[in-house]
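Below: one structure, written as structure tokens.
A protein chain is absent from this complex, but the other protein chains hold their places.
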Amino acid sequence: MTPLMHGFVWGLVIATVLVTIAVLSIWFERKFSARMQSRLGPTLVGPAGILQLVADALKMMQKEDLIPEKADSILFRLAPPFTVLFTLSVAAVIPFSENVLAADLDIGVLFMLAVGGLVVFPVWIAGWSSNNKYALLGAMRAVAQGIAYEIPLVLSAMVPVVLAQSMRFSDIISVQAETHWFVIWPLGPGLIAFVIFFICSLAEANRIPFDIPEAESELVAGVTTEYAGMRFGLLQMAEYLHTLIASAVAAAIFFGGWDGPFAPGLHWMVLKTLALFFTIFWIRWSLVRFRSDQLMALCWKYLLPLSLLLVMVAALFVHYCGVGA
Amino acid sequence: MTRDEAQQRFVALLQERFGVEEIPDDNYPLIDAKHHFELARVLREEFGYRIYSFVVASHYLEKVDAKNDNAVIDIEHYEVATGIRCVGAPAHLASWRVRVELDQSIPTLFPLFAGADWQEREQYDLVGVRFDEHPDLRRLMMPEDWEGHPLRKDYAIETACPPWR
Partner (left out) sequence: MHSVTGVDPHLDIETYDPSADLMVLNLGPQHPSTHGVFRVKLYLDGEIIIKAVPYAGYLHRGVEKLCEELTFVQIIPIVDKNDYVSPMMNEQAIAMACEAMLGIEVPPRALYLRTIFAELQRLASHLLWLGTFGMDLGGALGGGATLFMYCFRERETILGLFEEVTGCRFHYNTHAVGGNRHDITPKFSCDTKTTLEVIEKRLEEYVQIFSSNRIYRARTQGIGVLDGDLANSLGITGPLARASGVDHDLRRDAPYHIYGELDVKVFTESAGDCFARTLVRLNEMYESIRIVREIIDSVPEGPILGMKPGKSPGHIKIDASQGYSCIESPRGELGTYIIGGGKSRGASAYRLKIRSPSLHAASCIPYLFPGHTVSDAVAILGTLDPIMGEVDR
């Protein structure tokens, strides 16, 4: 099989599986949050309410395709698919096992950061083209937050890159498999970098406690205020996909990816990804949200200097102790 | 100080400084409109009545004596009752009434009590009594283009108000 064909086939498989997991996770989250809140969650449609997803999807597709009269209708239509597109593109470079990957780019981490950062644009376009003040405020916050958190995100992702001396995902994972997971060793920089990466991913994915762009008690629904039907569904799915992919990236560069005993690599990667994904749900349903200026303060005052420091520490570590060590 | 003592002090104040002769049984003495603001000021600044409790305006129609050839007993007018309260025990409520003629207005208490802003707006809105030098005398409850004042006695509960009915 040519590399192109290989990439195409696996890319299709990975994209399909990720979208399916993202959709299934909505059901899981509803059940999970219901348990946390001493409720039952969906129970009526199908066993344990799992077909509720199908019902919801059908409902969304049937909804009238509303576009506000004063909205910029072309941009308004373009924004949701591009949000999903940019989010899903990141998955192309994530290796789920030695073989299950679409493209093993030598600049994998850079690609992930660059394409992931593009998501800010369709979100801004969605907010701007809606011609709604709440959507505009939400988009403003999303851009401010997205740009601010991009920097510590990049810097914390640099720590494993420096430690592995490569931007290729498979190299980063192999180094971890040979030595230790970066979250464990070198003690300190790896773990802190993971925490920063995780926080920034939450902020990028607009998850509580950083869901300020769509803070529904303040901004009604933020960017998604004017969207209805499947366009709204796409924006929601992009959010879940973003969370899922961020978990996969974190699992790959900090938790050793496919590395693990007994079971095949794919199992371990999926397990790690889902564990992180679950943690995000857990956080979401137990915390209240920040205010946007507090969020910025957290980023610029604490996360940014700390992540810079971590890159330096990682570099010194590599200089004196060698790669992985 | 007990509440009775506070009440006696209030009554004494009314009689000595504001020329009120009789205090009715229900403790709502009628005072002259020109003393309204001054009384509130004295109570607030000299006696510590700092909590703005309520202002109630009521509308009275012309009263005639049916037995005596429909002789006019009382003309149409408003009455505004005000209550202010002191902080902490005994939480005495000082209250009084002011009679306001239909074409007259009553001074606002806004310079003394910020709460008078909304409360007086509400009374203006519902009853129609006007407050002098109120900073923002707009309707509070009813829409801005509403006709009439619903709590007036000549405003029947079925009054048609387009386009809402």
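Chains here go by letter, A and B, matching the order in which they are written, and residues are numbered from 1 within each.
The criterion applied here is as follows: contacts are C-beta pairs under 8 Å (C-beta built on N, C-alpha and C of every residue); 3 or more make two chains touch, one makes a residue touch a chain.
Bear in mind that the values here come from a model prediction, so they are computed numbers and not experimental data.
Student: In the full complex, which of A:Ile50, A:Val220 or A:Leu306 touches the chain missing from this view?
Tutor: Only one of A:Ile50, A:Val220 or A:Leu306 touches the chain omitted from view, namely A:Val220.
Student: Looking beyond the chains shown, say which of B:Ala12, B:Ile73 or B:Ala114 touches the absent one.
Tutor: For the chain that is not drawn, the touching residue is B:Ala114.
Student: Given the full complex, what residues of chain A touch the hidden partner chain?
Tutor: 33, 36-39, 133-134, 137, 140, 208-209, 211-212, 215-220, 284-294
Student: By the contact definition given up top, give the residues of chain B that touch the hidden chain.
Tutor: Missing-chain contacts on chain B: residues 3, 24-26, 28, 50-54, 56, 58, 81, 83, 85, 87-91, 93, 95, 97, 110-115, 117-119, 122, 126, 135-136, 139-143, 150-151, 157.
Following the convention adopted for this analysis, only the chains that are shown with their structure count from here on.
Student: Between chain A and chain B, what distance separates the C-alpha centroids? Give it in angstrom.
Tutor: 62
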